[in-house]
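Handing you a structure now.
Below is a slice of the complex: some chains, not all, each in place.
Note that the chains are named A, B and C in the order they appear, and that numbering of residues resets to 1 at the start of each chain.
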Amino acid sequence: MAIATPRVGVITFLGSLDDRDALRAVATMGGEGVALWHGDHDLQGVDAVVLPGGFSYGDYLRCGAIAGHAPILDEVRAFADRGGPVLGICNGFQILCEAGLLPGALIRNASLRFICRDVFLRVETSQSPVTADLVPGEVVEIPIKHGEGQFVATPEQLQHIEEAGLVVFRYADAAGSVNRSTNPNGSVENIAGVRNDSGNVVGLMPHPEHAVDPDVGPTGGQALFASLLAAALAGAGALP
Amino acid sequence: MSDEAVSDEAPGQPLHRRLGLADDELERIRQTLGREPRPAELAMYGAMWSEHCSYKSSKIHLRTLPTEGPAVLVGPGQDAGAVDVGDGMAAVFKMESHSHPSAIEPYQGAATGVGGIVRDIISMGARPVALLDPLIFGPLTTERNRWLLSGVVAGIGGYGNCIGVPTVGGEIRFADAHSANPTVDVMCVGLAEADALVTGSTLTPHDGSVMVLYGASTGRDGIGGVSVLASAALDEGSEASRPSVQIGDPFAEKLLIEASLELIECGLLEGLQDLGGAGITCAVSESAARAGMGVRLDLDAVPLREPDMEAFEILTSESQERMLAIVPPSKLDDVRAVCERWGLDIAVIADLVEGGKLTVTHGGVTVAEVPAVSLVDEGPEYDRPREPPAGHHARAAVSTDDPTFAPFEGDLRVALLRMLGAPNVASKRWAWQQYDSRVQGQTVAGPGSDAAIVRVPGSLKALALSTDGKGRYGALDPYLGAVHAVAEAARNVAVSGARPLAITNCLNFGNPERPVVMWQFAESIRGIRDACIVLETPVTGGNVSFYNESGGSSIWPTPVIGMLGLLEDHRLRVPAGFPRSGLAVYVLGETFGELGGSEFAETVIGVVAGTPPAIDLVQEHALHELLHDAARDDLLASAHDCGDGGLGVALAEAAIDGGNGFAVTVANDLPGHVALFSESASRVVVTVGPEHEDRLIALASAHGVSITRLGETGGPRVVFDGMFETTVEELREIFETAIPRLMQEPV
Amino acid sequence: MRHRFEVLVTLKPGLADPQGKAVESSLPALGFDDVSDVHIGRHVRLDVEATSEAEAREQVDAIAHRLLSNPVIEDYRVIGSSAADEEA
């Protein structure tokens, strides 16, 4: 029997920048990338959705704010409600927070500067479509490149995030230790990525799509995309 | 239009002078038109015949540059040059300065500089794939210079990061002479299918086709920017020119990139032009002149950001993020659909007509009627007087003030550490970490390497890119400064294993009306020419930035060279750092006693004096061939050129970069400090595995390049046998923290 | 009729405010020693065409709530054109 190829949609918003990179990463890892358009009410039957990095609408008002109202977000919300795997990377993470699909918010880095460099992330849970193939405590190396990546949340949200185990990644060092010196942007509790309560929606500031091709960077994103493709194959988001 | 509306500077001057036109230039306009020019016409000529747009002082010199070579597809004269990189692909590249606006508002000045050069690349039909930003500031000891550096770097990042074009390289240098006038150049590189390049000759507009303006609306941005900002020194006028600061809109630029490339890909265009200096006037007249046609331009059709704009304002506004396309009427609806999808407004502002006349109407009244070519190609040209500075010839003979001959009693280890922590040499991570160097996913080597390596998508090939200027050398000898700039840029590309193909440039100078500046300019051109001929890297384009002076003192004459090279297989790229222990360390090339204009002289002795190193271009070329062949045969474990600070600094940088120490013996007849820090040209530090040493030596001798074994890599220690020792960690700490410390930031 | 409003968007108390902190800590070096509690937010000015001021204000309120502020981390308040004239 032929093994099905999971179809992963990548949404292009006006101002998305890493959309092609995400499509390429999906293909590199053996999936089929499907380009989706912000103004459409159509996910083209994909098995997973990626909201890519970039500066949607210039991030002029607030990162992700305007894109959070895009027509396609209605479909993403319905897809997520059905349990379909959704991954927001960088600006995509910010959009998911703005749209209320993930808890918390992202504000300017504590340094007030854009930062582009490789970081180490400690995996905090395997209960997510991008970490299902990983073991908590494992460390992956992935680049960050953002000016507004400081994760914040209200005290109540934060308590819930920690108690319900919604943290997916924390900024760490190569050995997996998490402390102030490994925090690149001031994120509360070194949080680099979170999931929703049901676990199928994940957002992270680092860029796994820039960490699958060893010729141009680290390879810590491979396991994440492999997990996402596996989750896509499981078909949770399919219409009944 | 009242005279007052044009400019309130220099009241009492006739209008043409306030628009930057000389009396004989006005006479020339009268002759062309056979009548008195109207005010709007004067504004158009003033903008188009400005130094910035017409190159009137530089043209006769620029013409002497070599522009042809087997790889050149498009030479100077277009929005950007293009070279063949094989497999039907063309690399398009160009550099431009935005120094004057950056001195007034560093963030927006630098940001809009990025925007402008990116649109040049788009207008060639190429997708922008890389940015590089060579910068020169005054010393970081003053608050203003720190503010300028912070603002410029933030502006370049703020714009480049937001449009999804990686910033992969550049340089930052510091010199007193650039305090009042920082130098802010930006280079953009794009890729296109060679047969889809948009040039005057690939697309032909037809009678009846229309001109479509798309992107941002037109406001009073940079009105007179052309004549005021770029053609007059900053002292006068900088207060007055403030309201015309332009605010960049990178989001709009990103949409312009996508929409423009889609318009070209769908075959909807007969021409494409960016709007830069001289705004609509320049774009419309150049398109018309190029097509050999006339244009009827209706200013009432131009979408305005502010009400009540005068004709001359609309004509010369430099509002950012606008493009002009020539479209046959039958394709107009398709063009509109593409632009709308990308959220861009479009307006049909002109028709192409037979003949060569550019007719402009506003409010139903004809405000201008001039031959389009007269604006574009018939501007004045000057052979301005040139004169070497007093004492130049005396210095060219063996100079007694040459630091090479000054005795040095100091500690060599301390000298090395001071140079690694000197702002010119120290790591610029503080700056480039603020740039997205990864987006598009093709960056094999980004900032921090000798040349940036950017893959050509879908192939094993990669572009090798470097920008270099040699301010100190140029200040002492502009000819040698220019030769070294070309040679170093090519060497940076060659050490990566790539073959240098062609250059672009940005020529940063003072006031061309000063004979000394004009002499510096001519000498620099001569240097670029000589170097480009021997190194086989033709000039495909460039930009001239004059009037970088304040209070009568000019910046150092600084041609900045943007080199583009090709690496046939990116997997063969050679890194700069020592990758592991147990490698043999060699230096290629010979070391002479040459401390004139060196980093050692400036940082350790405290002088910028002497004669810059001599350079044998044939030897330099042989070195590049050797590096290419050695990389092709996979012999090299690392290669790093000797630049500022000579052999000592090159070894230290390679150790820091690779995280491996070394033990070497630097033995020759020279005094220790000269042996370590002489900046003799055409030298590279390489490492090879023991199994390849014989082959490398044979290859070097086949190429006629001298090769000397210095020692071996390994361990945390850095040992200069018989001189001193230190550790990689000590070097790294100083190299990496120097700039943050100077910026007074926590390290 | 056209009504002009200003919307002031401020960070909820207790949240990290890196910009405010940066400004605050740079003040002493400039000779301002007596300044505290600096917070940076957004100012939005907009015109609304509506038949009554009340109706216009309702729209502004909706816009401020849905788009101009992020209720997770920000509060906002609307100043009508009249209040906007109370300038120093």
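Basically, contacts are C-beta pairs under 8 Å (C-beta built on N, C-alpha and C of every residue); 3 or more make two chains touch, one makes a residue touch a chain.
Everything quoted here is computed from the prediction, not taken from an experiment.
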Formula for the whole complex, using the labels of the chains displayed: A x1, B x1, C x2
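Operating definition for what follows: only the chains that are shown with their structure count from here on.
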Centre distance in Å when chain A and chain B are each reduced to the mean of their C-alpha atoms: 36
Inter-centroid spacing, chain C versus chain A (mean Cα positions, whole Å): 31
Separation of chain B from chain C, taking each centre as the mean of its C-alpha atoms, in whole Å: 41
Multi-chain contact residues (two or more partners), chain C: none
Chain B: positions in contact with at least two other chains: none
Complex interface listing, chain A residues touching chain C: 61-62, 65-66, 69, 97-98, 103-105, 107-112, 150, 152-155, 157, 186, 188
Of all residues in chain A, those that touch chain B in their complex: 14-15, 17-18, 20-21, 24-25, 53-55, 57-60, 113-117, 143, 145, 147, 207, 209-210, 213, 215-217
Partner chain A, residues of chain C touching it in the complex: 12, 14-16, 18-19, 22, 42, 66-68, 70, 72-73
